[in-house]
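The complex appears here without one of its protein chains, the remainder shown in place.
Chain IDs A, B and C follow the sequence of writing; residue 1 opens each chain.
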Amino acid sequence: MIGSILTEHLIDIGLLAFLAATGLMMLHQRSLFAVVMLSGIFSLLSAGLFTLMDAVDVAFTEASVGAGISTVLFLGTLALTGAREKRRTIWDLPALATVVVFGALLMWGTLDLPHYGDPTAPIHHHVADRYIEESGTEVGPPNIVTSVLASYRGFDTLGETTVIFTAGLSVVVLLARRRRPAARPPRDASPDAGAS
Amino acid sequence: MDLVTQTASWLALMGGGAFLILGAIGVLRMPDLYTRMHAASLVDTMGAGLITLGLMIQAGPTLVAVKLGIIFVFLCLTGPISTHALAGAAMMRGEPPRLTHDRARGKFPGPLGQTSPLPPDLLGHDS
Amino acid sequence: MTKAIALGTGLYALWLLLSGYWDDPLLVGLGALSAIAVAALAARLHLIDDEGVPLGRLPRILAYLPWLAWQVVLANLAVARAILAGPRAISPTLAVVPCSQKTDFGRMLYANSITLTPGTISVDVGPDAILVHALEAGGIDDLEAGAMDRRVRAVEGP
């Protein structure tokens, strides 16, 4: 048991290291197309992390939104704008300082959070007990997550599904073939847009 | 879980891991995009196949094993299509392969006909 | 009609396997309903033809798959050897390989079989030939020998 917890930590650390490496690569890249590719990797890795934390539903959302729809949306944006980042070499020191200070504050804030998986954490005693004990009689379905999503948090879920539906619609709109008359013959292969 | 199935699943998982790493090494080591794609297909076929096989042996005759099988079938159906699309797109947008034997020179565009999206001068430059 | 029923049955079997609900009549019924709905929609969209539901070829496809799997294993070992031997040992080759299939389905199956086998990638597919990139020249020789072509032709049927 201890061994398996240890390996989970090791895999966590590995995935987090990959995440950090991917983030640094994204900063370093000038080709925005490559950045979109790397952000796909980023969300693949973070979904792996969510799975490790037993947050299967979050991993599911990350899989469909992060790796699927947002990649497509980014690509649609690239199609409308440019695929290269403007070269900027100026170091904006106040901005850097702000980011570092706020990052440090946020990390300091996490020290007060209950430990991951702590059974005495407040979040596990606010409404969770009632969900676990009563949802079977109050709502019905044997799966507690279903009762929470579809009944206790029904309005929230309605909003969520609306957002996801809109996202799906926008993908359809983006992928749909534009019906325009051919104004001129298709151009020849233009130079590679992203080779860096 | 007796010794035989444990050994079999252990062998399958280890073999799958070995092919995964080999494929990844090949993707790092090979000289150009197309040869790297050959290496990457090791991961998609043997790597994924052996690992799902090992997990299926662990799961026994349950729905979990069926799901693993379905995942493998998905990978086998989609893998070649993305590989083919990647190779076609790379050729079309002018990244010529490095070849030692170009047996398509002169024959192309011929048999493939007008349906081909590839520009006819593509095979003129190999390095 | 037979094909629509086959599609619906196949979808329902997939639903049962993926959901794992066997005993609740409501859920099982809803699953059946959605399978029927999808099959009906597919029929209305004219998606049910020889390509979408290759029902008549299914036994021959199933008979072809073990052979293909064995070829994939052999090709894996060859490519693994090439990776270990290093980039100097390979001989990347591009060639136009003739294919004898008559239908789109047959060409699709042949091209995908070529790509699924490590060491060969079908880059472009024409009416009677396939542009293949191979890691080693021997891969092209094997394809030109025609064993896979003949087998796919047999799967295609008369």
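Of note:
Simple rule for what comes next: a residue touches a chain if its C-beta (ideal position, glycine included) is under 8 Å from a C-beta of that chain, and two chains touch if they have at least 3 such contacts.
Simple rule for what comes next: contacts and distances are computed from a predicted model.
A single chain of the complex does not appear, and UniProt lists its protein name as "pH regulation protein F", one of "pH regulation protein F", "Carbon monoxide dehydrogenase", "Ion-translocating oxidoreductase complex subunit C" or "Hydrogenase subunit MbhD domain-containing protein". Among the chains on display, the ones the left-out chain touches in the entire complex are A, B. The omitted chain makes contact with just one of the residues A:34, A:128 or A:149: A:34.
Contact with the chain not shown here comes from a single listed residue; of A:25, A:121, A:139 or A:164, that residue is A:25. On the side of chain B, the interface with the absent chain consists of residues 9-10, 13-14, 16-18, 20-21, 23-25, 27-28, 33, 36-37, 40, 43-44, 47-48, 51-52, 54-55, 58-59, 64, 67-68, 70-71, 74-75, 78-79, 81-82, 85-86, 88-90, 92-93, 95, using the contact rule stated above. Mapped onto chain A, the interface with the missing chain covers residues 3-4, 7-8, 11, 14-15, 18, 21-22, 25, 31, 33-34, 36-38, 40-41, 44-45, 47-48, 51-52, 54, 56, 59-60, 63-64, 67-68, 71-72, 75-76, 78-79, 81-84, 174-178, 180-184, 186-187, 190-196.
As a working rule, only the chains that are shown with their structure count from here on.
Taking the mean of all protein Cα atoms as the centre, the chain whose own Cα mean lies nearest is B. Chain geometry summary: the mean Cα position of chain A and that of chain B are 27 Å apart. If you average the Cα atoms of chain A and of chain C, the two centres end up 33 Å apart. As a whole-number value, the distance joining the C-alpha centres of chain B and chain C reads 14 Å. The touching residues of chain B, when paired with chain C in their complex, are 19, 22-23, 25-26, 29-32, 34-35, 37-39, 41-42, 45-46, 63, 66-67, 70, 76, 79-81, 83-84, 87-88, 91, 97-104, 107-108, 110-113, 115-118, 123, 126.
For chain C in complex with chain B, the residues that touch the partner chain are 14, 17-18, 20, 72-73, 76, 79-80, 82-84, 86-87, 90-96, 98, 111-112, 115-116, 118-129, 131, 133, 135, 137, 140.
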